[in-house]
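Only a single protein chain was left out; the remaining protein chains are all shown in position.
As written, the chains take the letters A and B, and residue 1 is the first residue of each chain.
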Amino acid sequence: MKFPALLARASTPMDRLVMGITALAIVVSGVTAHGKPGKQAVVFRDNRPVLTLPLSQDTKKELAGRLGPVTIQVEQGRVRLLEYQSPRMIGTRTGWIQGAGRTTACVPCGVLVRVEGQPENTPDQGFDAVSE
Amino acid sequence: MNPRRWWIMMLGLIGAAALLTWGFMITAPTRMYVSTRLQMGTLVSISTWGVEENKADRAMDLAFEEIGRIEAMMSRFMPESAVAHLNQAPRGEPHAVPEELIGVIERGVEMGRLTRGAFDIGIAPLSDVWGFSREPPPEAPPPTAAIHNWLDARNGLPDQGITITPEQQILLANTAVALDLGGIAKGYAVERALEVLQRAGVANALINAGGDMRIAGAKGGQPWHIGLRDPRNPEGVVAVMDVAGSRAISTSGDYERYFMSDGVRYHHILDPKLGAPARSGLISVTVQAADSMTADALSTALFVLGGEEGLKLLRHFPGSEAFLIRADGTFIKTPGFIGTKAAPR
Partner (left out) sequence: MNALLPMPRLRRDLLIAYLAAAAVIAQVIEAALPGPGPWFKPGLANVFTLVAFLRLGWSAAAGVTGLRVLAGSLALGTLFTPGFFLSLAGGCGAVAMLAVVRFLPGLGPVGISLLAALAHMAAQTAVAGWLIIGHAGIVALLPWLLAGSWISGVLNGLLTFLILEQLDRHRALLTGP
């Protein structure tokens, strides 16, 4: 038996209405979810967003920090802060970050980089926070 | 089709969709929402659990705002802050400051008394002599004469040279005394930030402000899972604290801000009696207490006093517990401290 014929015989008008509505709802939700841009990092200077970098594009951007230029590097879907050397540059300690919600920062420069999105329920080596 | 039946069907479908949506909404808050900002010279992170994203975001924004407000009043590095004005005011006469600041100073002076001077909120001039807040950080210790001058000027001053007058004004004894509220103001700020979160309906939260941590509630019945930084390995963790309920945790270490000179590590926790970085044999002190101001003051004081003296002091603070790490890597843990040594990786 041909499939369309079987479907026509097996389904009621209401069945077909439900099929249409649910298919439409799934497609619409799929398109809205898919339409969201890929992962990106937001760069904050003094807690104000100044730069958004898609992690899909390798790049190096220089930004004027409070104490001089700070370089932000994106490579292979990861991002890090470069060059300014200071024991308080938390960026040097964290190195590359890539997971949603992860941050790296140069505290004295006033520069914070955050990967968009919310972290998994237990971020940062499985800890909710590290006391230091 | 019978129109009435059609309407019943549509209503049923909409009802089913609403039921599903509702199902998702009640499961959604079992997520953690984290927000991070640069404030008070450190990274401040707030985590919430059990409220949906918009509510969490709004609450966290308000909490950061509150921290910003307190920083603008109590940071000595902000030229327009009440503390900066007080530090610049002529010595020997009382100076009016906001009531809120009086409360924090009062608490700081009290902790100074209780710790017999190991904790001291009046040592901004000494910090400047050492220059730990300079950027880039210094590479050598200051001349000993500068330290001795400071020690002499401070010698014999009651309450570290800070007086709160009956009119609720502040009197600083001389120019060797200037406020550096540092950690205790941070402790106050996270306490206030937690209050703001709770008023906004967030019952489960963790605030981490570089060494000062404040915890409330839990993570869906699970305690907050907190690591304690390995003082000699910035990637590692030496202990694990699984804490639920209302608790403050503060860590003081010689590894946060320091410089090496001639093989000696000069760190930023100054012993007011030496006029120099504390040399108590401890490299990391973590205190758990009921509130962040107490936890912060005690972790600093214990770091300065060392293991034996520090534990004696702790006995005067029932409910406060400590984890001390010595330079050789051995540790002391008081019986009520919530936490276990982490398995070596």
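The working rule: a contact is a pair of C-beta atoms (placed from the backbone, for glycine too) under 8 Å apart; a residue touches a chain by one contact, two chains touch by 3 or more.
Just so you know, these numbers come straight off a predicted model, no measurement behind them.
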From B:Arg31, B:Lys186 or B:Arg214, residue that would touch the chain that is not displayed: B:Arg31
Option from A:Asp15, A:Asp46 or A:Glu75 whose C-beta touches the chain left out: A:Asp15
Missing-partner contacts on chain A, residue numbers: 6-7, 10-19, 22-23, 26-27, 29-30, 33-34, 120-122
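Everything that follows uses one rule, which is that only the chains that are shown with their structure count from here on.
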Chain A-chain B separation of Cα centroids, rounded to whole Å: 29
Contact footprint of chain A on chain B as seen in their complex: 1, 9, 13, 17, 31-34, 36-39, 41-43, 45, 47, 53, 64, 135-137, 206, 208, 210-211, 213, 219, 224-229, 234-235, 237, 240-241, 249-251, 253, 255-259, 286
Partner chain B, residues of chain A touching it in the complex: 13-14, 17-18, 21, 25, 44, 46-47, 67, 85-88, 90, 93, 101, 103, 105, 107-108, 110-112, 114, 118-119, 121-123, 125-132
